[in-house]
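Following this message is one structure expressed as structure tokens.
Complex shown without one protein chain; remaining protein chains in place.
And then chain A:
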Amino acid sequence: MTTEQVIFNNVSFRYAEDQPWVLKNVNFSIKQDEWVAILGHNGSGKSTIAKLMNGLLFPDEGEIYVHGIKVTPDTVWDVREKVGMVFQNPDNQFVGTTVRDDVAFGLENRGIDRNIMIKRIEESLLSVRMTDYLLHEPHRLSGGQKQRVAIAGVLAIQPNLIILDEATAMLDPRGRKEIMTTVNDLRRETKVNLVSITHDLNEITGADRVIVMNDGEVWLETVPRELFKQETALRQIGLDVPFTAKLANRLQTDFEFSQQPLTQKELLDQLWTFHSNK
């Protein structure tokens, strides 16, 4: 229990009695300091999992523990102290009229002293590199910048667990890159549990572990490197591996990789060292 930050124990969930089960018997756990990616096609139940993790929804069957606390209607506020969440739509989670007010929102809700608030806002905007935008209104920010502010808002409350629910899905390629860089930097600088939800396999390369969801069930639990080998099976559940992985898998037939390359750089390194090794 001490190292397990999140435990899903036989969790089943449906939105209403007369509706199909959205999650069926889901089991997994997330350890201290781990970055876990949850992957799955649209409607596979990823957001439902995220909402269950901080008590926006409650399981119909099974139990969920977050940081040792069982998630129930009585404990939601304790759970939300420890869980920060970034949603998909950059606009619909921006509450404040300026960047500063928005980062403050979570702190104000927790009744944090104003002086501490000011310090935390400064620090968290610094770590997402948005300090220069302190007094900007949301409509003057790009999608990527708004999402970085949302991440700052989460960092400011110093959570144990940060959930990013398709935080990049509505962004352009540049915004996506901004967010992925921010997340990778965070991972390096702070020790915080990270759950990143996505349907884009390009975004899981940095994760320690991947949980693949399909139609409300855990389809596979593995590491990114292993997952990239399963190109055909993934395609059957509506997921597409990155170009690098595809190329590596094609080359596999007459080329012996020492390990499945995760990134373009790894692929290139293996390719050019291959010849010199011979």
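The rule is short, and it goes like this: a residue touches a chain if its C-beta (ideal position, glycine included) is under 8 Å from a C-beta of that chain, and two chains touch if they have at least 3 such contacts; residues count from 1.
Criterion: contacts and distances are computed from a predicted model.
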{"item": "Protein name as given in UniProt for the chain not displayed, \"FtsX-like permease family protein\", \"Energy-coupling factor transporter transmembrane protein EcfT\", \"Periplasmic nitrate reductase subunit NapG\" or \"Fe-S cluster assembly ATPase SufC\"", "value": "\"Energy-coupling factor transporter transmembrane protein EcfT\""}
{"item": "Touching residue (missing chain; options A:54, A:182, A:205 or A:244)", "value": "A:54"}
{"item": "Identified contact with the non-displayed chain, of A:80, A:187 or A:209", "value": "A:80"}
{"item": "Of A:112, A:169, A:237 or A:271, the residue in touch with the unshown chain", "value": "A:112"}
{"item": "Hidden partner chain, touching residue among A:35, A:94 or A:228", "value": "A:94"}
{"item": "Absent-chain interface as seen on chain A, which is shown", "value": "51, 54, 56, 77, 80-81, 83-85, 87, 89, 91-97, 100-101, 104-114, 117-118, 121, 137-140, 153, 157"}
